[in-house]
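Note that one protein chain is taken out, while the other chains of the complex remain in position.
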Amino acid sequence: MGYGLEKGKATVPGPPIELVEGDTLHIEFENTMDVPASLHAHGVDYDIASDGTRMSRSHVEPGATRTYTWRTHAPGRRKDGTWREGSAGYWHYHDHVVGTDHGTGGIRKGLYGPLVVRRQGDLLPDRQFTIVFNDMTINNMPADRSPDFRATVGERVEIVMITHGEYYHTFHVHGHRWADNRTGLLTGPDDPSPIIDNKITGPADSFGFQIVAGEGVGAGAWMYHCHVQSHSDMGMAGLFLVAKPDGTIPGYEPHHPAASASASASAPAASASVSASSEAKGGPDAPLSTADPTGHAH
Amino acid sequence: MGYGLEKGKATVPGPPIELVEGDTLHIEFENTMDVPASLHAHGVDYDIASDGTRMSRSHVEPGATRTYTWRTHAPGRRKDGTWREGSAGYWHYHDHVVGTDHGTGGIRKGLYGPLVVRRQGDLLPDRQFTIVFNDMTINNMPADRSPDFRATVGERVEIVMITHGEYYHTFHVHGHRWADNRTGLLTGPDDPSPIIDNKITGPADSFGFQIVAGEGVGAGAWMYHCHVQSHSDMGMAGLFLVAKPDGTIPGYEPHHPAASASASASAPAASASVSASSEAKGGPDAPLSTADPTGHAH
Partner (left out) sequence: MGYGLEKGKATVPGPPIELVEGDTLHIEFENTMDVPASLHAHGVDYDIASDGTRMSRSHVEPGATRTYTWRTHAPGRRKDGTWREGSAGYWHYHDHVVGTDHGTGGIRKGLYGPLVVRRQGDLLPDRQFTIVFNDMTINNMPADRSPDFRATVGERVEIVMITHGEYYHTFHVHGHRWADNRTGLLTGPDDPSPIIDNKITGPADSFGFQIVAGEGVGAGAWMYHCHVQSHSDMGMAGLFLVAKPDGTIPGYEPHHPAASASASASAPAASASVSASSEAKGGPDAPLSTADPTGHAH
């Protein structure tokens, strides 16, 4: 299963959706699978009719279509003087219906994706990668084909890290660190945020950060992995390949098993993709996505 | 088992205790159960004689009484220039004696409750709800009767979230978010705190936040649940019912199983409650609470 922006083009994770605070996104969601499915988002504003749950009758029957509307807002002051937070954050979307009323079956098979809401003025990355620890997989890939990610020294790389499923994990990257705050970047020299390179996460947690590839450490095949020992030993590990400007990566052996893994996870064989259309009001034209299996694979 | 402010009125969770930084609370704790029990608090200041542990001999034998004293303090500057934190926080209290020297049996059966310490000037909520993920239950309720909570659009709602027992969980609320800081509210536009709607927690972790019911999303039956998939599937899910001013909740079916659950969890049948008296010095007259079973139910 997978979400896609066009029929036949589902991916796992689903396509990245990016908004800026203030945007509203209408998603024309077509369910080409043979089981009911839905779209439930974290972080954004939506009426209960866009909740994507069976209880609120906001799911989509096989062959049917539904429009989900997500709104976002900038931070602001309430009448009582308190500050209302903005929508900016590293969020995600997922099914809430397939298998169980919490979407356990849909999530397991790949019905999830990243949703980034930026604040006006937030720095844009040169590259963006999504890493999802879903049960004991990374991006639903088999253990021996965990995804690798490539960048060149000095590029601003954004990692969107999402956890799904049943287990807790600890996300670790070699040679790179980030601030444990909203953006992963310090707001200034007095920002008290912890600097970390390892973070415990559980299902539906999400966070993101920007790092400068190889900053202070240079090019290399830097591992990223779950640091729960049995999880990494069973394959929850991939490479953040940081190349020199000439494209070489010191010490990296291309015949290493990890070298044959593709950087972008493809949808499982049992998936077929789907068409979807979207319209954006007051915001970017951010199209979206739906789900589809080829039948017997549930 | 349960703590209560009066005999025969034990509840699970125990009664909310609220202090303001600077307050001292004396709790006359009477153990009407037939096993030793105690009161151990997180976050507040107490001498070792109020630790509530068997090792410090600060537990209470069946039929006996003991005074526990909890103090609190405002933030301030130490002589060496560092800042001493204040006592303000979303804390909790629990037994540390029943079943094992860590109170595993007492906690399992319901000997726990919320303790909120406010800073002078902190905003007071219109409503306060306590949600305890205790092993695989919410507030010790059976899976099909997880508590629902009710508010009206625009009300300021405070959630006190506590975890107990054996498992890790991820706490998620639909349609609402909070800042991952001391109060859940941003201190201003430069507060770097992450905005979240899902948080990993483990036993004895506690946090709290205030949200404006339905802000930006409107009325509805908004789910809250543990996002560990098997946990929500097994029943760790309830409803945050946000009504319009006229009392209606769009899309909410009152015959839904969750609709029959009461908002406040009652003590298990095997519990009988207890009397307790308290006196407050230099602070509010915040009465408290003890524990009691009816005997054969251990």
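Quick notes on this one:
We just call them A and B in the order they show up, numbering each chain from 1.
By definition in this document, a contact is a pair of C-beta atoms (placed from the backbone, for glycine too) under 8 Å apart; a residue touches a chain by one contact, two chains touch by 3 or more.
Nothing here was measured: the structure is a model prediction, and the numbers come from that model.
When you scan A:Ala49, A:Ala74, A:Met136 or A:Leu186 for touch with the missing chain, the hit is A:Leu186. Counting over the whole complex, chain B has residues 40, 42-43, 45-49, 51, 53, 55-57, 71, 73, 75, 78, 80, 82-89, 100-104, 107-108, 164-166, 168, 179-183, 186-187, 191, 193, 200-207 touching the chain that is not drawn.
Where chain A meets the omitted chain, the residues involved are 123, 168-170, 172, 174-175, 177-179, 185-200, 212, 215-223, 225, 227-230, 232-233, 237, 250-251, 256, 258.
Keep this in mind: only the chains that are shown with their structure count from here on.
With angles rounded to a multiple of 5, the C-alpha fit of chain A against chain B returns 120 degrees of rotation. Taking each chain's centre as the mean of its C-alpha atoms, chain A lies 33 Å from chain B.
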